[in-house]
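The complex is shown incomplete by one protein chain, all other protein chains being positioned as in the whole.
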Amino acid sequence: MTFLAVNLLLMLTWAAVSGSFTLHNLLLGLAVGALSLWLVREQFAAARHRVNLVKLLVLTAVFFKELSLSAIKVALLVIRPNMQLRPGIFAFPLTLTRDFEITLLANLITLTPGTLSVDVSDDRKTLYVHALDCHDPAAEKRAISTGFERRIREAFPL
Amino acid sequence: MSAAAILSSSIYFALAMLSLGLLLTVLRILRGPTLPDRVLALDMLVAIAIGLIAVLAIKSGFNLYIDIAIALSLVGFLATVAFARFVLARGLSPEKDSGAGRPLPTAQKTKHGKPARRNKKGVR
Partner (left out) sequence: MTDDPDMLTAVAVSALLVIGSLFSVLAALGLLRFPDLYTRMHAASKAGTIGSGLLLLAAGIHAMDIAILLRALAGFAFFVLTAPLSAHLLAKAAHQAGYRLTNLSVTDQLPQPQPKSRPH
């Protein structure tokens, strides 16, 4: 059922992107969508979870806000005559458990101000984050766990 | 000022800025000093090229250029992933051949502390 819905969504996206809603093009989109879903069928079957759509939209909005803020921050830092950098890698204890949540968090961290995720420990309990300004790792950790981590947990309730 | 004039002047501004960006990135590729630095600069080069293609799409009016930019971003991503695997497989490289663009020894202490330290550890 979910498979069919995602396939239809992919078909509509294909039709919109290629700019024609003719029957042939829709059928082609359906076929290509089915093929690509078949390719990722194992991951897709494993990734069944509830989604809170409103919270997901909030997460997306917050993400784009943070992305533009971080780009501006890095750009301003670059043109400053003397960059006062105190970079470092700190360990962030993960409370998220599922792989896709960790992936999402790592990606969000990379695109937000001053932080960049480097590695995940093998037991998936620690995320190593590189920060441009690492003089106060505790504050950074708090910002992540009350910011993105909480929002991801709300968007994908267990 | 007419719409066309504003557009064309900002197009030329963007082209100039992107060319400057390409030059700076090429400088980083030449200076290195390490392999991952060069890989990162190549990644950046692809990103700027995508922007350049988008500006050319506006300048020439060929919207097909946008598809080319998307294809290029796909290829650039795959290239970076492959390079990352290569960095991992090759390990720490001795960087013997990158002497040309090296910063001066005095600069190494303050600004480019990394090369000095790595040389001391020396893998060879």
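Order of writing sets the chain letters: A and B. Residues in each chain are counted from 1.
We adopt the following convention: a residue touches a chain if its C-beta (ideal position, glycine included) is under 8 Å from a C-beta of that chain, and two chains touch if they have at least 3 such contacts.
Bear in mind the structure is a predicted one, so any value in this text is a computation, not a measurement.
Annotation for chain A: contacts to the undisplayed chain at residues 13, 16-20, 67-68, 70-71, 74-75, 77-79, 83, 85-91, 106-107, 110-111, 114, 116-119, 128, 130, 132, 134-135, 137.
Contact residues of chain B toward the unshown chain are 3-4, 6-7, 9-11, 13-15, 17-18, 20-22, 24-25, 27-28, 34, 36-37, 39-41, 43-44, 47-48, 50-51, 54-55, 57-58, 63, 65-67, 69-70, 73-74, 77, 80-81, 83-85, 87-88, 90-92, 111-114, 117-118, 121, 123-124.
Everything below uses one rule, namely that only the chains that are shown with their structure count from here on.
Averaging C-alpha coordinates per chain places the centre of chain A 24 Å away from that of chain B.
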